[in-house]
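In this view, the complex is presented without one of its protein chains, the others remaining in place.
Order of writing sets the chain letters: A, B and C. Residues in each chain are counted from 1.
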Amino acid sequence: MTSRPESLDLCHGSEKSVVQPHKQALLNRLNRIAGQVKGISGMIESDRYCIDILTQVSAVQSALDALALQLIEDHTKGCVQKAVRQGEGDAAILELMDVLKKIRR
Amino acid sequence: MTSRPESLDLCHGSEKSVVQPHKQALLNRLNRIAGQVKGISGMIESDRYCIDILTQVSAVQSALDALALQLIEDHTKGCVQKAVRQGEGDAAILELMDVLKKIRR
Amino acid sequence: MTSRPESLDLCHGSEKSVVQPHKQALLNRLNRIAGQVKGISGMIESDRYCIDILTQVSAVQSALDALALQLIEDHTKGCVQKAVRQGEGDAAILELMDVLKKIRR
Partner (left out) sequence: MTSRPESLDLCHGSEKSVVQPHKQALLNRLNRIAGQVKGISGMIESDRYCIDILTQVSAVQSALDALALQLIEDHTKGCVQKAVRQGEGDAAILELMDVLKKIRR
């Protein structure tokens, strides 16, 4: 946001602020996901059939998985690449691996 | 089995209306999930670090997985058991397997 | 195995012996999987590119997932249905859910 002198538009230093390169697209996706979650609540409230509800849950899971992959790709292209160039690649990769272990297991 | 006065138990007939046995708990969970999704939007809007965002995404994935498992368990205990007792177990189990293939892939 | 007086060819009683309905097909699949695992060892021994190795690992994961789904389907159609008919459905379903939590997470 605002002005950033040069280059450091990603992952700067200790504060670790990152302007997501697909920021608006990510926000749109999250909006859709929030809507889907609300839709599932509505299905449960109106006593819809379990299998239909589960089908919607799986759609949200897929949407979240895709979102996570986008974030991982952008993070790797941005922050991790930058860390590698600055000689701090190993730490950045360990951090990435920790997140890969948590995500969609 | 035997007589069921007016239906509202589980999985009745063609309309397939099901009152979830943990209905309120499920709705509460979905509310929390919707809140978490909003939280992720907020993190992206305020340019939080990718890894922190991904950690939150993985928390939502876990919450959704747990929700799906609850739905599957209740569906199996309810609708599938009932179908088995009515001699329609194989169809109900095929339907269940189809959902298991979709869920948390 | 050996003689089985009547019908109870699945999941009988305490000893819990089960002749898998797709026994030979499952054994063939496992043979292929064992071969794929050996193939991966060979790739590592001959210093093949990591991405090619990982592609093979994902093929084995898919093969195992499909095997697990087959076992789950047969178990549900066989043992779980039988348990339901004998009034022991809830216990069988809890056991099934425990396995679903472990499998392919």
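Keep in mind that, in the parts below, a contact is a pair of C-beta atoms (placed from the backbone, for glycine too) under 8 Å apart; a residue touches a chain by one contact, two chains touch by 3 or more.
Just so it is clear, the structure is predicted and the values come from calculations on it, not from any experiment.
A.B. asks: Among the chains included here, which ones are touched by the excluded chain in the whole complex?
C.D. replies: A, C
A.B. asks: With the missing chain put back, which residues of chain A would touch it? List them for me.
C.D. replies: Counting over the whole complex, chain A touches the hidden chain at residues 69, 72-73, 76-77, 80-81, 84-85, 89-90, 93-94, 96-97, 100-101, 104-105.
A.B. asks: List the residues of chain C that touch the chain left out of this view.
C.D. replies: On the chain C side, contact with the omitted chain comes from 1, 11, 16-20, 23, 26-27, 30-31, 33-34, 37-38, 40-41, 44-45, 47-55, 57-58, 60-62, 64-65, 67-68, 71-72, 74-75, 78-79, 95-96, 99, 102-104.
Note that only the chains that are shown with their structure count from here on.
A.B. asks: Would you mind pulling out the distance in Å between where the CA atoms of chain B average out and where those of chain C do?
C.D. replies: 24
A.B. asks: Averaging only over C-alpha atoms, locate the centres of chain A and chain C and give their separation in whole Å.
C.D. replies: Going by mean C-alpha positions, chain A sits 33 Å from chain C.
A.B. asks: Among the residues of chain C, which are close enough to touch at least two other chains?
C.D. replies: In chain C, 105 touch at least two other chains.
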